[in-house]
Structure formats: C-alpha cells, structure tokens
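The complex is shown incomplete by one protein chain, all other protein chains being positioned as in the whole.
Note that the chains are named A, B and C in the order they appear, and that numbering of residues resets to 1 at the start of each chain.
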Amino acid sequence: MVNTKVNLCGITLDNPVIPASGTFGFGYEFADLYDINRLGTFSFKGTTKDARFGNPTPRIAEVEAGMINSVGLQNPGVDAVIANELPKLKQCFNKKVMANVSGFSIDDYVYTCEKLNGEDQIGWFEVNISCPNVHGGGLAFGTSAENAAAVTKAVKKVTDKPVIIKLSPNVTDIVEIAKACEAEGADGISLINTLLGMKINLKTKKPVVANKMGGFSGPAIKPVAVRMVYQVYDAVKIPIVGMGGIQSAEDVIEFMLAGATAVQVGAANLVNPFACRDIINMLPKTMEKYGIKDLNEIIGGAH
Amino acid sequence: MVNTKVNLCGITLDNPVIPASGTFGFGYEFADLYDINRLGTFSFKGTTKDARFGNPTPRIAEVEAGMINSVGLQNPGVDAVIANELPKLKQCFNKKVMANVSGFSIDDYVYTCEKLNGEDQIGWFEVNISCPNVHGGGLAFGTSAENAAAVTKAVKKVTDKPVIIKLSPNVTDIVEIAKACEAEGADGISLINTLLGMKINLKTKKPVVANKMGGFSGPAIKPVAVRMVYQVYDAVKIPIVGMGGIQSAEDVIEFMLAGATAVQVGAANLVNPFACRDIINMLPKTMEKYGIKDLNEIIGGAH
Amino acid sequence: MVKQGIYKILYNYALTDTVYSMVLEGDTSALIAPGQFVNIKLDGKFLRRPISVCDYNDKTITLIYKVVGEGTAQMSKMKAGETLDLLTGLGNGFNPEVPCQKPLLIGGGVGIPPLYNLCKELLKLGKEPTVILGFNTKSEIFYDKAFEMLGVKVIITTVDGSTGVKGFVTDAMGDDYDYFFTCGPMPMFKAIEKVAKTSGQYSFEERMGCGFGACMGCSCKTKYGNKRICKDGPVLYREEIIW
Partner (left out) sequence: MVKQGIYKILYNYALTDTVYSMVLEGDTSALIAPGQFVNIKLDGKFLRRPISVCDYNDKTITLIYKVVGEGTAQMSKMKAGETLDLLTGLGNGFNPEVPCQKPLLIGGGVGIPPLYNLCKELLKLGKEPTVILGFNTKSEIFYDKAFEMLGVKVIITTVDGSTGVKGFVTDAMGDDYDYFFTCGPMPMFKAIEKVAKTSGQYSFEERMGCGFGACMGCSCKTKYGNKRICKDGPVLYREEIIW
C-alpha cells in the first residue's frame, strides 16, 4: 500500500490531484460523471466581485500539444457564488474546496475574499494575480513583486484561511515574486498560470481568438512549469501547488520531484472530463513502478 | 508566379527562410545534403571570443512537441571561425551569412564583432543576448532593457553591418527590451530565443540534462513566439526575424502575418536536415493556397 | 449525461467531394435527443472535434462531417475497423415535443445532418415535417434521398440554381408551416430570422474547448442569461436568442 495523502497548508488531501480553476466549474456538474469526493480537492471557477460575461467569442484556439483560451473570467460574481453555487456543491462534495478569486484592484480582492471567508466549505483561497486575459490591471499584479506582495498582504488581513497565491509565468524572475508573496505571509504558491500566446488563422489572416491573445496551456507548457516549480522550491519554504500540462500520474510525480506538494490539472480536464479520476486511479500503480512508497518522500526530490 | 523575396536590413533574401543558429553549424556540412544557396541565408553557430566546449552531457531532453538543449555555446572561438570555418563555407555558399555572436561582457561582444566585421561573407550580425544556458552574465543582458541597450550601442560602434539583436522570451516585457534596442540603433530584432525549461527523469528522479535547465524549443513554443512577434511589431519600426517552432510553410506565413520580415527554423532542422529546403519548396504552393502573391504584402497583416 | 467510450468504425465513405459519412459501433445510451453531438479525440490533436449526430440507434451512431481542416481530413482517411475515442451525449438537442403539426426543417450544408434524426422523431410523434435543404450547387447535394425515404416532402435550394429552387432556403420557406427547426451557417440564420413567421429552434456552432460545459469557451448571451453553446445549447429557442 502506497501513501498518496499530502498536507496542503494544514489540510490533508487524500491525494495531490486538484482540478484547476476554470476547468471544473463549481464542481457539481462533474458529480454526474463520477464521485468528485475522490479528488484531493478542486479549485472553483475564478470568482470576482461582480458578475462577468468575459471576452467575446471565439475564445478558444487549438495549438500543438495545447490550447489558447481567452474566456476572460466569466463568472456569476461572488454573491451568486455564495447564494447558488456553493449550496449546489454542498450536495455532492464533502471536502474543503479551493476558492479561486480574481480582481482588478486590491479592494476587489479584499471584498471577494472577505465575503467568501465566512463559507465553511472553503478550505483555501487561491488568489489569481496572473490571468492574462483581462485588460486593466489584472496583468500588473502578477508581473511585479511589489504588486503581488500588496495583494497578498491585503488578502491575508481579511481571512484566517490559508492563502495560496497563483503566479503568472510571464515574468523575468518568478523567484523574486514568489519570495515577495511569502514575505507578506502567503501560505502557499501555485504555479504556473497560462503563458500568454497567440495563434493566427491563415485563412482569415487574423488572430483566432477574438481577444487576439490568450492563455496558453496544455502539455506544451510543461517544461516551463516544471522549471519554475523547481526554481521556486529552492527559494521559498511554503508549499507549492504545481501545474502546467499535467495529464498523467507520471506528470504528477515529475512536478512533485520538482518541488510541488500538490498539483492541479487544467487543460487535460477539457479533453477528458474523467482525467483527474483516471490520474488518481493510476497514481498508486505508477508510484510502485518508480519505487515510491509515500508521495511525501519525493517532494523536491529532484534537487 | 509568387514573390518570396524579402529585404532584411538592406540585403535581399531570395526567400525568408533562415536556419537558426546552433542548428546548422557553419553550413558547409549541410552542403553535402542539398544546395544551401537555396536558403535565404543562415545564422551560423553562436560564436564567442574564446573557444568553448560548452556544458556537460547529457545536453538534450525530448519533451512534448519539442526539446530541451543545454549545449552551452560550444564553438571554436572567433579566431578559429575566421581561420577555418568561413573559408570552408565560402566553398559552397555564395550568399551573405548571418554571424551569430555571444558574449559574457560587453567587451566580449565588441571583441568578437570587431574581429568578424572585416569578413565579407558576413551580411548581418545577430547578437545573442539571451542564451539561457550560460552562467555568469549571459542571462542578464537579455533580461533587462538597460543591458540589452548597452550591448546594442557597443556593437553598433564597431560595425557598419546591420545589427540584429536576438531577444530572450523569458522576460516580463519583451516590448520594452525591443524598443530599448531600437533606440540604440539596432537594425533588426530576432525573436524568440528558447524558453527556459526542465524535464525530470522519473527513473533517476533528477533533471534529464546535466545542467538541470535548458533552452526549450520546438512547435510547443510557437504560440509564445507568435505572440511576442505580434507585440514587438506594434512597437518597433525595424524588421523582425521571427522564430519559435516553425516547421512548415504555413508556420512561415503565420509568423509573417504576426509581423516578421524573415523567419528562422531551429529545432525542425534537428529532426529533418532537409527541413528548410522542404519549407522553401512548399512556400510558393502554400502562398497560392492562401491567396498570397507577394510575401511582402503580408508582413504584419494580422494587425 | 456525458459518457466516454471507444467506438469502432463500421463505414466511412464520401458523400460528396468534401462531405463524409461515418458509422460507428458502440455504446449509444448517452444519446437522448436529436441535435446532440459527439466529441472525437484524434491522434496528434489536443482538443476533440465536435461532430453533430446525424442518426443513432441502440448499436450505432451515424456522423456526417465535412473536411474543413487537418482534423476532419484525418478522420476522412480512417478505415473500417479502426477505433475512435468519443465523448457522447453532449449538448442539449432539439426538442421535437413542441406544439406544432407542420414543422419546417431547414438545413444549410453541413447543418443538415442533425435534422435527419429530428425528422424521424417528428414523424414518430405524428407530425408532418417539410424539409428544406440548402446548398451552393448541385455537386454539393447530399442526404436528399435519405430524407425522401422517410416519406417527407424535400425541397432543395441551390444558390446557382443547378438543382431545385434557385436561391436560398428562405426562398423556399413559403408560409405553410407552424414551427421551424434549423441548423446551418450564421448568414442563413439571419435570413431565416428576418422572414420566419413562427416560433422555432436554432442549432448553433461555436469554436469549443471542451464540449461539455467546463471551459466557458463557447458562451453566449441570451435573453435569459449566459448560456454555453456546448452544454445549454447547441439548440436555442428563437425566443431567447439575442442576434
């Protein structure tokens, strides 16, 4: 018997596999497909102060070994999340959920986190300071250590739940930003968010997605993600949630060797709604194949 | 009849296809395989002041839709390039070649460019300020606008040949760096160099390449490259040499629509030594398919 | 409910220069309405390809698809006996149980296939559908005979007049109908919207990420809130659509 349990900021996960925000809605729609309590947890759809429709369509482009999306944080707003989404989730999920929040000002983040802080279902905040799709400030937080630190500090003041800061990979120095968040009390770092990418349609001769650029994810970006997890692990003491192109139990192990305590699965969910279940099913056998008895032993093992 | 001729910094290329530095040696070894005069030109192996063996092996890892290399600028040094390599090239190549140069200090760049400046075979300098493999300063030039500008300024002083600065994509703001180079007189911008990536071997539980991280290239990185070419095209007036995952005539057109005047083919050469010849052969037919009579008409067409 | 499964190709053949018919064998239990679609994983492609279901029974699914890019070109080269990984039961299909007796089924090009199973369902409900199939030209015509064999009236329109009514589907609509169902390109929808005199259902296309409601890639605004083409659609009622 292998051990797949890991501890993420004081909460035990049965396994380190977490569907990434924006690929699993608010969870309950997936409960028809399989028992979502098998997941470590999941990160719910990025939630903002006000409801947002997001960007114009087309929002999706396929690229080699990945995809580009420019959804633009479509969500019903924090009040509707509390009133409608969390109660529906409660019907089918008895674990703590990760609350992914986004904002366009520090006040936005504070407002949304304060509102959600009272919800018992929420185990962690995952503060997205990196979504590349939204114009007007959303980009800036994730690309400077000062702004990343300022968001961390403000959010930490309004919640006692663990705060995980989700970093953008579109930066010169990911380590500096991770350290700045840690210094302001971040309880964890999750990375990487999507790379900023573009695809041009040769027939129309224009970018495929209406918003021109979008977030690039999928197996194509895994080497960048593994590298950044590895770099950040060397620099901070708080746990890392690794992600970027994970689609197999092998990938989970690779990210944990790089330094991740838990991992998120994003784009793979969109190709196969059973992806996380399948990865969790394969995990014990894959651990045995590589001589791993306890996942906790391999965190950062490649260093 | 379609027109594939483009003008790169005052020199006409028969077509915009250029094997990228580090994937075509000094050219003459490929002359056995096909007539390399069919190329637009090629960028020769990154040359430094002194001879370098480069990094320890293994230097190569395969990843999804791409590869990681940490060759570490192996080259015979500028004196041997002039004494041995360029004369061999002259036997089989009657066009101007692009001289790719690297350095670890501004004096290094100046030394190497000054030495090469007298060589008639050289049409352009391509100044690599971004190779992520070399410790000790090589990284820094490409990741700050100030340092990029300083290299540009210094090199421009010692040559009248066009100077193209090759940028690193591992930065927060590629546009700022491109503009800084243009302001100091750069005649062109080439991008993108490799992304910094890592792969971990699950059996050994350590990074695959001896140097841990390496330069990640191949079709996987194309969306990042297209995006950066698009962004830089909006910001500078000098021509752009686009690259990153190009492996077909369609890819050439996509980069030119994004804003490239010419393109480089890198990793694809390592999978197929005939890749550039094949792309050049397919270009006219592909242009016809998309209703393109003259490549010059589509440069920046996606904007 | 979404199901994933492996399906064996029984037939895969060309109906026209670019339109193919593929019959797949496997679990069809997730299909519950006409106008639903399947999402197909192809080797070497990251995202699945959504293809509307033309017809299905308890053992097979018939897909009719047009070669429009690399993915569908790859499909067209597959042989009987090869297998495909499908998600089935996707989308909120046509609702044939609306009050009507003489519905019009209006299909344009590759929008035609999902109307076939719909037509069968309407006939089962005792309704008397008329089918209008719009094409550019004679050589593109497909599935007209299949509809005729169901015993319904089939009107063909071609833009160049090479067969049937010259012009667009709207030139053949007349006014002897009490409801309509349509699937086809957006310009056709806009033309129908201008002249249609009854309620109806439109089946939309949008570039999708997942096809099952997770990614919000294909959202649209309706009079009753945001909807996902892939999950809340692809069929929307005329009354809710914002044009």
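One rule holds for everything that comes next: contacts are C-beta pairs under 8 Å (C-beta built on N, C-alpha and C of every residue); 3 or more make two chains touch, one makes a residue touch a chain.
Everything numeric in this text was worked out from a predicted model, so none of it was measured.
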{"item": "Touched by the hidden chain, restricted to displayed chains", "value": "B, C"}
{"item": "Among B:G22, B:P169 or B:P223, the residue in touch with the chain that has been omitted", "value": "B:G22"}
{"item": "Hidden-chain contact residue, picked from the options B:N15, B:T48, B:N69 or B:N147", "value": "B:N69"}
{"item": "Options B:T57, B:N94, B:T204 or B:N281, residue touching the unrepresented chain", "value": "B:T57"}
{"item": "Interface residues of subunit C (partner: the chain not displayed)", "value": "43-44"}
{"item": "Where the missing chain touches subunit B, by residue", "value": "22-25, 29-30, 32-33, 45, 53-54, 57-67, 69, 71, 74, 208, 218-219, 267, 269-274"}
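Everything below uses one rule, namely that only the chains that are shown with their structure count from here on.
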{"item": "Most central chain, judged by mean C-alpha position against the global CA mean", "value": "A"}
{"item": "Chain pair whose interface holds the most contacting C-beta pairs", "value": "A-B"}
{"item": "Where subunit A and subunit B are represented by their mean Cα positions, the distance between them in whole Å", "value": "34"}
{"item": "Chain centre separation in whole Å, for subunit C relative to subunit B (CA means)", "value": "47"}
{"item": "Multi-partner residues of subunit A (at least 2 other chains)", "value": "63-66, 219"}
